[in-house]
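For reference, the structure I am asking about is given below.
Let's turn to chain A:
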Amino acid sequence: MSEHALRLVELRKSFGPTEIIRGVDLDIHKGERHVIIGPNGAGKSTLFNLISGRFPVSSGRVELHGQRIDGLPPHQINRMGLSRSFQVTNLFHRMSVFENIRCALLWSMGYKYAFWKLVGRQRRLNEEAERILEQVHLQARRDVPAAMLSYAEQRALEIGATIAGGADVILLDEPTAGMSLTETEQAVQLIREVTAGRTLVMVEHDMGVVFGLADRVSVLVYGELIATGTPEEIRANTAVQEAYLGTEVA
Partner candidate 1 sequence: MSEQSIKQTPAHIAPAPRLRLLRGAGIWIGALIVVLVLPMIFSSGHSVSMLTQMCSAIVFALSYNMLLGQGGMLSFGHAVFSGLGGFIAMHVLNAVNDGALVIPLELMPIVGGLGGLAFAIPFGWISTKRAGVTFAMISLGIAELVAASALMFTGFFGGESGISSNRVVDHTLFGFLGVSYGPSIEVYYLAGAWMLIATFAMYLLTLTPLGRMANAVRDNPERAQFVGYDPHLVRFLQFSLAGFFAGVAGGLTVINYEILTADALSAIASGTVLVMAFIGGIGFFFGPILGAILITYLQTSLSSFSEAWLMYFGLIFVGMVMYAPHGLAGIVMAHRPALRSGRAGKLLLSYLVAAVPTALLLVGLISLIEMGYHLSTAYMPEYPISLFGVEVNVTQLRYWLGAVAITAVGLAVFLWVMRLIRRAWHEVNAALGGERT
Partner candidate 2 sequence: MNARLKNALAAAALTAVTSLASFGAAAQDTIRVGYIDPLSGPFANVGDAGFKHLLYMAEKINSEGGVLGKKIEMIPLDNKSSPQESLVVLREAIDKGVQYVTQGNGSHVAGALIDAVEKHNRRNPDNAVLFLNYAAVDPELTNEKCSFSHFRFDANAEMKLSAMTDYMAEQEDIERVYLINMDYAHGHQVSRITKELLAEKRPDVQIVGDVLHPIGKVKDFAPYVSKIKSSGADTVVTGNWGNDLSLLVKAGADAGLDVDYYTFYAGGLGTPSALGQAGKDRVYHVTEWHTNLPVEEDTPEMGEFSDAFAERYPGIDWYYNRLGTQMLMLKKAMEEADSTDPMEVAKAMEGMEMETPYGTVTMRADDHQLLQPLYVSVLTEGVEKDVENTGLGFKTVARIEADDTALDTTCEMKRPE
């Protein structure tokens, strides 16, 4: 019905007396790679939490493919095709890498709460899990518990688990935070690969990543969007430069 994958309308969120998100309107086009930037404390992660259903919204609307999703619990939002990663690694830490991916696949492949099927016997499921493992380059670490992975590996697994369910809208929260330069490059390459053909919304600090990856960029400052546009437009936007980018871009 609409070409918007995701639509935020007059979205607001308060914690007690403080309003963190102050009326955000944003349309994410289908298939675009949209990056949200902003200074610390601007409310970027909160915005993600509102979209994905982790926090209830105070007012306003969130639409996924034209359907309202605000007020739904996270698992239902996920089933409607939106998947997210976390800024702080958030995995099934005692389970192996392979199991992490396989669990992320179960719902989308229709297994629901089945307790009469053996996962080991589901060929398609296991092949798909192997495929994603390969995609995120973790085949070698297949049977290692997630908690034992290196940081960069955990981030890769986080991305793998996020895309595994086949969601067409992917929310990534600072996927490269805390990575070295080479690790970041690899991560960007990985993100590019795995989100091909899907809608990507991403929070990012690293301007190199932002301008290398984004189709469009939105700038969130103190809970308000001050600009949305192509990387070039944002770079040229004086308000953004004053409010946020400062000399960093120049």
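Quick note on the criterion: a contact is a pair of C-beta atoms (placed from the backbone, for glycine too) under 8 Å apart; a residue touches a chain by one contact, two chains touch by 3 or more; residues count from 1.
The candidates were selected such that all candidates are chains of the complex that A comes from, given by their letters.
All figures in this text were calculated on a predicted structure; none of them were measured in a lab.
Touching chain A in this complex, out of the candidates 1 or 2, is candidate 1. On the side of chain A, the complex with candidate 1 involves touching residues 52-54, 73-75, 78-79, 83-84, 86, 89-96, 99, 102-104, 106-108, 111-120, 145, 147-151, 154, 161-162, 164-165.
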